[in-house]
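Attaching a single structure in structure tokens format; questions to follow.
Only a single protein chain was left out; the remaining protein chains are all shown in position.
Each chain carries a letter (A and B) given by its place in the written order, and its residues are counted from 1.
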Amino acid sequence: MTCLPGHTEKKLGLAIDLDTCVGCHACVTACKGWNDQGYGVPLTDQDAYGADPSGVFLNRVHSYQVQPETGAAQVINFPRSCLHCEDAPCVTVCPTGASYKRVEDGIVLVNESDCIGCGLCAWACPYGAREMDAEAGVMKKCTLCVDRIYNENLPEEDREPACVRTCPTGARHFGDFADPDSKVSQLAAKRGGFDLMPDMGTKPTNKYLAPRPKDRRNEASLLAPLLDIEATGFAGWLDRVLGKI
Amino acid sequence: MAQPKIDTSPKVSDEVRQTTCYMCACRCGINVHLKSGKVSYIEGNRAHPVNKGVLCAKGASGIRQVNAPSRLRAPLRRVGPRGSGAFEEISWDEALGLAVEWLGPLRDTAPEKLAFFTGRDQSQSLTSFWAQNYGTPNYAAHGGFCSVNMAAGGIYTVGGAFWEFGQPDWERTKMFVLFGVAEDHDSNPIKMGLGRLKARGAKVVGVNPIRSGYNAVADDWFGVTPGADGLLILSLIHCLLAAGKVDLDYLARFTNAPLLVRSDEGAEKGLFLRDADGKALVMSGGALVPFDRAGVRPDLGAVYEGHRTVFQHMAERYLSPDYAPEAVAARVGIDASRIRALAADLARVAFDEAIEIAQPWVDFRGDRHDKMIGRPVSFHAMRGISAHSNGFQTARALHLLQVVLGTVETPGGYRFKPPYPKPAEAHPAPHCKVTPGKPLDGPHLGYPRGPEHLCLDASGNPARIDKAFSWENPLSAHGVMHMVIANAHAGDPYKIDTLFLYMANMAWNSSMNTAQVMEMLTDKGEDGEYVIPRIIYSDAYASEMVAYADLILPDTTYLERHDCISLLDRPISEPDAAGDSIRWPVIEPDRDVRGFQSVLIDLGARLGLPGFVTPEGAPLYRDYGDYITNHQRRPGVGPLMGFRGDGSEEGRGAPNPDQLQRYIDNGAFYQAHVPEGADFYKPWNKAYQDWAVKIGLYDAPQPYLFSIYSEPMRKFQLAAEGFGTRQPPEAARARLKQAMDPLPVWYAPFGDDAASYPVHALTQRPMAMYHSWGSQNAWLRQIHGYNPLYVPTKIWQANGFAEGDWAKVTSPNGEIVVPVAHMAALNEHTVWTWNAIGKRKGTWGLDPDAPEATKGFLLNHLISELLPAKGDGMRWSNSDPVTGQAAWFDLRVRIEKVDAPTQAQPVFPALDLKGVQV
Partner (left out) sequence: MHPAPSVIIFSVLSGLGFGFMAFMALGFLPLTGMWAFWAWGVGYALAVGGLIASTTHLGNPQRALKAFSQWRSSWLSREGWAAVLALFALAPIALGDWLGFGVPFVWRGLAAALALITVFCTAMIYTQIKAVPRWHHWLTPVMFMAFALAGGALLAMQAALAFVLLLALAVVMLVLFYTGDRQFARAGQTMGTATGLGLRGEVSVFEQPHTGGNYLLREMIFVVARKHAQKLRVIAVLFAAVLPALMAAVGGLGLMLAAVPVHLVGAFAARWLFFAEAEHVVGLYYGKRQGVLR
């Protein structure tokens, strides 16, 4: 399955709004919680209560500072998970076929029972979207919650990724980028959705929505005092404000 | 090779049980999925009014809280010295027997010698009821070290504050200004609200020395200098007044702006002019009339026999050039032009972008209004303002800003949540009269209306161990928890026998001066006995505090017990609905632990406390579930408002034995919806007032005017000026006069030794951690396993810091050595770190070498509970002089680069708590 499908019927993915993400990590633990008991083996932790804890997460939230040429520095929170690339290098490098991109919806998955845990796909992914499970020795990655989005045991409204469902600010949007009318396509078009490292040639499906410009100088006119209070005194101001002159 | 076939519809779980989250006080609804009787997955409840399906990082990892290895296993009796962690497990009968042995005789002789303080409480209505019936005046919850400034500032000004009191009209607001919030109690609603504003493209403004989290998404950021917000806000008011951009109609009708302030010298100077019935008077159409008469059109500009209106006093004060942006800019740390621009923005949105709802309503005077005018600017604030020694007045200033803009309870502005609005007058006053063997004379906590309500003994000394409601902090509406241990240790105002704590990690992150507090807890008198003789503590986990108690009553986790989020306490209302909710045992504990509320009820029965036993002396309630169902505070009004009587009654009604099951079936919550037309202008809206009476929030309508000018505060000022029978000690007069100014003022935070300690030091809550207890969560501790001290660019460069460096941070109270990191988006005089990540070695089920204990640190070691001695020789507590709120954020430090030590300093010996946890 290592060859990429020439075409996928849908391009399911996420639009992540960097203008709205407050960096709360809710999507991080919601993802861990769902996937710990969902598709594939659990996402294990090592030395969980020890001096050097570590574990597998399919979604991580970074926080960057950006110093513009003038003005105050900004902080931008930045969730990072699999982008379900169209030209996914993680898939083509896989020797076993465990990594594949689904024809019907473009989701990139690992078939864990075929995975030998060679780690090559993680090397090939420019985005750090794959983490090997140290216990099971298989590669874990965002499944786009493939076991939720079609899950007939879930109510219709819950058939969306766990991270999207939990995001308190609504900064994560799920949908089909192949459909230009979908919410995610519209958002990407309207809000300058961009690709990460486009030169890597991976053609990510997920889009990041740009932060809106910040700290704009006030364009509105400043408040003009009613009159020169120092000259006219408080009584003058009072008369004026209460409409007595 | 064909693409593998996968099961895209796996069964999610065997069963879903709906209850309420508890990794913070936000109280989101959760769906707990169970597989083979074990929790397998937790997600948000979409139908729940608080979170509508979303969960935060803590809520979504609740499974790791419930399975944490740090969970306590069984009741414990201390066998080694305090602080050693040596305990023996005992049975519940032994534990409760011991407690009765200690507390029974005490009640009959000196009930005040029990100090019962609860921390991260969500059951104050029960715990206070218990303490009141026990008869001790020494009860409070954690509000005093948390955010009482915000709560009391709001209650005394508009009859509500933020979070459980009220929130922005997220649906309609067009400009939202956030003062000093990193996370807040209203965690998910604020995030959801911000998300809605962002989706609409509405403007978000952040005022905060630190630009992270919510402030990172703000469109405009004002990196205010800590402690200076009051000045900034009053300067905004200055600009608005000077430009005449205030809502005069609103001020005249709904606030005390038109009330006449007496100008005659004497004991009533500065109080309102009142008629014989005590009704405050206004001028209307040239006549002096009670303010609430039908047809009254109060005149803001009136003068009557030299008595001028509040409006004039207010305007005159804030129009002073002292509040001009140019005059405050340097102190506030924001350019004058930006302050003016912010004022202009506020005015533009409030007045030029006003909205209207075609909804007629009738006000308390009987005047009919054919529409609701909205001023779509809104605000929110919490501890950034609260946790300073000028926080009460700053909170008042913020409410004043909202009021002059006419946004409170108007569409697009700030909206109360039932049972609020509720002004100070509608709350009880504090009580402290002790009668051995009998209940206290009334509820402990409340809102004093004047010196007559202070809790003082016959000789004028504080009646409470925490000195709440004393001259030191007259309006300490939530008590002063951070002073309890220090005062009990000092025997000031008196010695106590038993300290009973619930859910507060007072030996670590909720204490100031942590190292010394640990000493106070272990200090022995000349008789070889501990200075604080007995300590009972209820925790669910192996926290630092556990090691310092003599008797441990181990609690369950939040999924294993009943809890009640009640309208009698801190409910989960929305502006459009009163709401309450429960927790219930969705799983059974696998250890010998019991829900603390049930234990307290059991203890109450064993002690024979009124309210807990039948006339025959038998236990009145089986457990907390039984209490929730059957307890009645007033006839027909109990802990839960939903499904009363036969199940159809709301608010009032007889106890319903099926009530808990009905809640469970309803997703663990209940809502009573505010009727249409009653949803805005609540303090004055007849329709709302009548509804509130109907569902039992009040017993009679209680419309009121917003207090721009606070008469209760003026009464304390009068006392300080020498009037009245209750007189403050000389040393307190000057401070009271300044602090109890009836109009919002700004003064520099106390303890400001700028010369030797030029840098402000703050903490912020990490969104993915709850105080000390997130660290036992295997997932969350991978996100925040240690905390650096964030340093602004200027200080970073001046010290030649590089990544990986460490610094010595010194305050008047001590020094710490900690890792540093650079942050550019930071007020240039401020350093900060995440709160409560640092852990004592050996606690929380963690390896003693856990990064929390080797690199993590607390700022608390640097914060003193007492201010340095001033000219008067007194060491005032490091608190707001009005409310006693702990001034965590007044901390100032000096910082210098040092060689990296092997561990963050100071290092305390490891506690050995292995034996007490699962």
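Heads up, the rule we're going with is that a residue touches a chain if its C-beta (ideal position, glycine included) is under 8 Å from a C-beta of that chain, and two chains touch if they have at least 3 such contacts.
Since we're looking at a predicted model, the values are computed, not measured.
Student: Among B:659, B:702, B:782 or B:843, exactly one should touch the missing chain; which is it?
Tutor: The missing chain is touched by B:782.
Student: For the chain not shown, which residue from A:24, A:82, A:108 or A:122 touches it across the whole complex?
Tutor: A:122
Student: Can you list where subunit A touches the absent chain?
Tutor: Interface residues of subunit A facing the absent chain: 1-3, 18, 23, 28, 52-57, 60-69, 73-76, 78, 80, 89, 92-98, 114-120, 122-128, 131-134, 136-139, 194-201, 208, 210-211.
Student: So which bits of subunit B touch the chain we can't see?
Tutor: Contacting residues on subunit B, toward the hidden partner: 1, 212, 781-786, 803-804, 821-825, 851.
What we mean here is this: only the chains that are shown with their structure count from here on.
Student: Please compute the C-alpha centroid of subunit A, do the same for subunit B, then give the distance between them in whole Å.
Tutor: 33
Student: Applying the document's contact rule, which stretches of subunit A touch subunit B when the two form their complex?
Tutor: 1, 17, 19-26, 28-30, 32-34, 36-39, 45, 47-55, 57, 63, 65, 67, 72-77, 97, 100, 102-103, 109, 111, 114, 146-147, 149-154, 157-158, 162, 165-171, 211-212, 214-218, 220-226, 229-230, 234, 237-242, 244
Student: Contact residues on subunit B for subunit A in the complex?
Tutor: Listed in rising order, the residues of subunit B that touch subunit A are 1-4, 6-12, 35, 40-44, 46, 51, 53-61, 63, 69, 187-188, 191-192, 194-196, 198-199, 201, 211-221, 223, 239-246, 248, 300-301, 312, 315-316, 319, 321, 337-338, 340-345, 347-348, 767-768, 776, 778-783, 785, 793, 823-826, 845-847, 849-851, 854.
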